[in-house]
Structure formats: C-alpha cells, structure tokens
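To start, the structure itself, in structure tokens.
Left out: one protein chain. Kept in place: all the others.
== chain A ==
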Amino acid sequence: MNVTAGPSASLRPQLRRISAIGFDWRAEVSLKETLALLGGKTTDRWQYTEDLVADVLVYDAGNALAQAVVRRQIASGHPCICIPSTGDAGDELVLRYPFGATRLIRCLDYASTRLTGQSAATGDGSDSVCQRLDVAMRTPGAEALVLRSGNHEGLLWVASQRIAWPVSLDLDECARILAGDVEIEVLHRGDAKLKSTAAGAALQSAEPLLWAIGIARSGGHPLRRLPAGQRYRLRRWPDFGVIGRRSADLRCAALLMQRALSGTELASFSGLPIGVVQVFLNAAALCGVLVADAERVVMPARGAASGRSPFGSVLHRIRSAFAMTSAA
C-alpha cells in the first residue's frame, strides 16, 4: 500500500478508511474479506478500521444505534453506504448482503467521487502528511513503514517507533524531509522489503521526525481520530532533547502531564492559539504519547492565575535572564 503526500498527491489514489456499524459479525467479516480482494480495482485504496470515525461508514438501516451514528457522519460531510432492511437497492450507496465485489467497487468508487468533490469544494486537495502517516501507522497488522523523501529511504518500525534512516535525524534533516514529498508504504510481517530496506542503517528514535511532521505537516487540521470535545493527557513527556526546545510545546506538555484537557481547554490554560495547540496534539498523537481521558476539569477565567503565583515573578525573571520566551 503506497500513500504519497505532496503537491501532486490529489491526482493519485487516496488511502481511505471504511468502517461498519449495526450488522452482525458474519457480515462484518464478509465485508473485510471482500475489501481485501479489491486491491487495485477501486479508484482509491480502502482500509478497514474499527473506529467509527472513517471516510465511509457502512451501516444496517434497521439498527437504531447505527442510524444515530450515521446522522453525525452525514452531518460531517462523509458518505454512508446503507444496507437496507427492506425495499429496492437502487441507490449508488446501497449494498446488499452477501456483498458482491462488483457492487462494493461501484459503491466505493461513488463514495470516492463524493469525497473528492467534497475536498475540492473545501479546497483541501488531499490528506496532510501527518494524517496519512497516522493512518499508515495504525493500519492493522502494519509491522513497519517505508518512508521515502528525495533520494533517502528509511524503515520506521511501528511498535518501537525506531527508524533506520541513512543519516542522523537532526533538525536539519527533518527540515529537508518536511520541505518535499514524503512517500509512505506499509509493510506487514514477512514482507521481503523488511530486510532489504535501509539495510545497514543504525536504528534511531523516530520521535524528532514524527514530531516535526505533526507540527509542520498537519495542514492546519486535527487528526481525524482526535475529536474536538475529547480530553487528553500525556502518558510521558515527549523527548524534547531530540525534538528540540520550543516554549509552546513545553507549556502544553506541562499542562497535559498534570491534567486531562480538551484542545479548547488547553488553549485557554496555555494562552496559546487553538491552531498551535491542535498541531501539538497531532504531534503528540503521532508519537504515541497522547491518551484519551475522561477527567472533568474546572475552567479558569483566561489568564486568571497569572500574577497570583508566589513563584510567578521569579520564574518570569529567570526566563528573562536566559532569553526564554514565555509561552503563556
């Protein structure tokens, strides 16, 4: 599976996610198996996900819960493929069980048309590199990803987040990668490329590259798997020793290490623009340090705490002595 991100990416097959709700496990297994047989026969590449947030949702029209989810999916502009409980199956987005491959291809291609039209209408030609990488890393069974940028190629091991890259992934190399196209290929266990790709290159932490992609190549959008109202915390501090020091990131990390906050709450507590907070969340999610949490918090008035801290004055003067930017 190749996922290319770059200026011409909108002309190439997109990696789309499809999910199902409301029908029994046999139908779900059948859908997955049929999907697996479609490689290369559809306009876009389709990947099944257990998440309910997907590009296309397949649902049983006779299931009340499914209908509730579908209403939200349609409201967010995403197509749904209906499995009707009764009546004719005449619409382009209607499927019948058992699923025929031809009919499924037609449905998915029609959904691609809808999604492409939607992207064109919003001026968003393709998923961001961050989104594509996130999807690729979460592909079921993915062992590693081949990343290609310019004439460099490396192997990112998904579980350990270690990468074999021909040169040191310092800030300059990350900047070079971010400046151009990034091609992503998912490898599964046993794939011959696992041995041949980046042979001889020493493993290093992928965190600097993943973080840089989250911050700089999110396209201004939150990852699809990060719903706006959800609260998050960090399971550990990102390793800013290899990522690089940025006051805004340190501020957000300190907050999310001590409390679970939503994006809006994080922006309010930190005093940072929501766009800055959003790419921080994307980067943290890509690095695998962001976890969802349901803790409730009391919102302060914006900036209410500033000046009331007994340490506030001295902390400000220490920052000043070292020319550190105060993020808040």
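The rule is simple: a residue touches a chain if its C-beta (ideal position, glycine included) is under 8 Å from a C-beta of that chain, and two chains touch if they have at least 3 such contacts; residues count from 1.
The rule we apply is simple: contacts and distances are computed from a predicted model.
Note on the omitted subunit: UniProt lists it as "GTP-binding protein", one of the names in "ATP synthase subunit a", "D-alanyl-lipoteichoic acid acyltransferase DltB, MBOAT superfamily", "GTP-binding protein" or "Carbohydrate ABC transporter membrane protein 2, CUT1 family". Of the candidate positions A:Ala36, A:Ile274, A:Ala292 or A:Ile318, contact with the hidden chain is made by A:Ile318. Counting the whole complex, the residues of chain A in touch with the unshown chain are 204-205, 235-237, 239-242, 245, 247, 250-251, 253-255, 257-259, 269, 298, 300, 304-305, 308-312, 314-315, 317-322, 324, 327-328.
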